[in-house]
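A single protein chain has been removed from this complex, and every other one stays in its place.
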């Protein structure tokens, strides 16, 4: 990173409520408490690392309001309500300086069909392909080699990274972010079995990605068989996630890496799925359901439930069963012993 | 969608065997029974939704021959043998009007090596790269930014969506469909462990994709170490699926999203694998084997078996064991009680 902040710059950026100590260092990097060196900014984001503050070599440390230790020599503490959120403010500033927003306009190597409508405030990167009737809104930035299909619509202030493919007629609302290689609007996986062969069922619906959604690298969102596959406002999807046709995902959900949602499933708002979790087709995952990594959800869930395992069970039950499962060798022995005892008892009774 | 069908158009498209009722509506969209509005076409594809027909607001409904209810006012029923297949016929018609086949020819922004052989009946989209000695057959359409490696061969009437990568020397037969971002012919994952390091084993075989195969978005099919990785005729592969080197997949198989097939495994014909299922290397999955989602198959299977769980077990046994597993807390209690009883018995016997 090529950054340089004076301690007083950081006070302003994070709007520190109070400070302690002082440093003459110029901040050029960010590091965890344990790995920080002089000239680094660090932060106490998780109480579990509280003891590391006293030993950190960071020149500036973001600490929570209730932190009680004193800074070392040439060390500066910034007290803030949420050190992690405060760090994000610094990082956002660095992000802007590292990767400034490219100027608006269409790169000369891009191919834009005559009937596409590109806002003069949009940026179309090198070697992008924008097909007929596609619409791209103001403030939206397409990095290199993005494909936008016929009639697709992208709203304002979206950020589409390199190599994304947005299929025909699909819609992205505003402030959508797609990491590299995302596919929106691939055909749903639908066939009719006729005379020993799988005949393709045409997939003529679309995908709608609502405001403030982010989708991770190489994830795939299938278009609906008809009607719409929907990713609700504010939902965040990690890398290599699969969303099947006609799935409807609510608002502010979290889908971790490699999750798979089978066709026509519904996720209500605030659902959180751990990595590699899967949801079967045609079921409803109710509001606020949480599931651990690798969980397999095959039935409708209760609102606010916390599930784990395959098949999915309530988290605490799953943990308890796992503990007992580890004791199966012991249980088999105990039952064998009981059988032997009973045999002795019945023989002595004879 | 920008479509408009009169009811009599639909009678013709689906070749309805008989009709009931009438409507003056023009059909502009398709929807499920529960969400349809006036002007929509709907269908009874699954008996479980039979009760919804009486209440649907759809103007035209595709119903099976044995459906007994009457249409509502301004509602038109089309009786067909298979409503789902009939709907597919309508969708196919809509698909053609929404996304007409592009004209044959090579887009001026594509790069085609001098020694590549492109049929005059093929369509090469914007910014495609076709390398030396590659062959592309009549009626085949490549969307934008498709890469075709040196000496790769693509047959007739294939549809290759944006961003697909077909490696050197690989072969696609006829009517193959690749959804966006598919990789055919990446190197197999093979190394020799020598002196503490993994030395790469060159992967010089190819991939052969037979007639009528479809492969989903961002799936990856590795080239063989030598010889061929094969995807058999009519097999359908969903998104984000991994097929290892030297795998041989039979005809008319179904691989759902995120399935992984390890190197040198064989799948015979008509195998069906649920999402996230996995097959270990060097084993044979026999004809007609079915496996549920997340199943892990580590041994040869019997023909026609239906498996579930990791490790894979016959489906009914797996279900039964799962039920018993839920009762483990109870079982431990019962054994504890037996032990206490037996202790009492033996003490009283003393």
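For clarity, chains are labelled A and B in written order, and residue numbers in each chain start from 1.
In this section, contacts are C-beta pairs under 8 Å (C-beta built on N, C-alpha and C of every residue); 3 or more make two chains touch, one makes a residue touch a chain.
Since we're looking at a predicted model, the values are computed, not measured.
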Checklist line | Per the touch definition above, residue among B:140, B:179, B:235 or B:258 touching the missing chain | finding: B:258
Check: Just one of A:181, A:205 or A:250 touches the chain that is missing; which is it?
Finding: A:181
Check: Which residue, B:104, B:138, B:168 or B:283, contacts the hidden chain when the whole complex is considered?
Finding: B:168
Margin query: Touch as defined at the start, partner being the missing chain; which of A:50, A:236 or A:320 qualifies?
Written below: A:236
Note to self: For chain A, which positions touch the chain that isn't shown here?
What the structure shows: 1, 29-32, 35, 82, 84-85, 87-88, 91-92, 94-95, 98-99, 107, 109, 125-127, 143-145, 161-163, 177, 179-181, 212, 214, 216-218, 234, 236, 238-240, 252, 254, 256-258, 275-276, 293-294, 309, 322, 325-326, 328-329, 331-332, 335, 338-339, 342, 345-346, 349
Next item on the list: Could you list which residues of chain B touch the chain missing from the display?
Entry: 111, 127, 129, 131, 145, 147, 149-150, 163, 165, 167-169, 181, 183, 186-187, 189, 191-192, 194, 196-204, 218, 220, 222, 225-227, 240, 242, 244, 258, 260, 262, 276, 278, 280, 294, 296, 298, 310-311, 313, 317, 320-321, 324-325, 327, 331, 334-335, 338, 341-342, 345, 348
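To be clear about the criterion, only the chains that are shown with their structure count from here on.
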Check: Just how far, in Å, is the C-alpha centre of chain B from the one of chain A?
Finding: 25
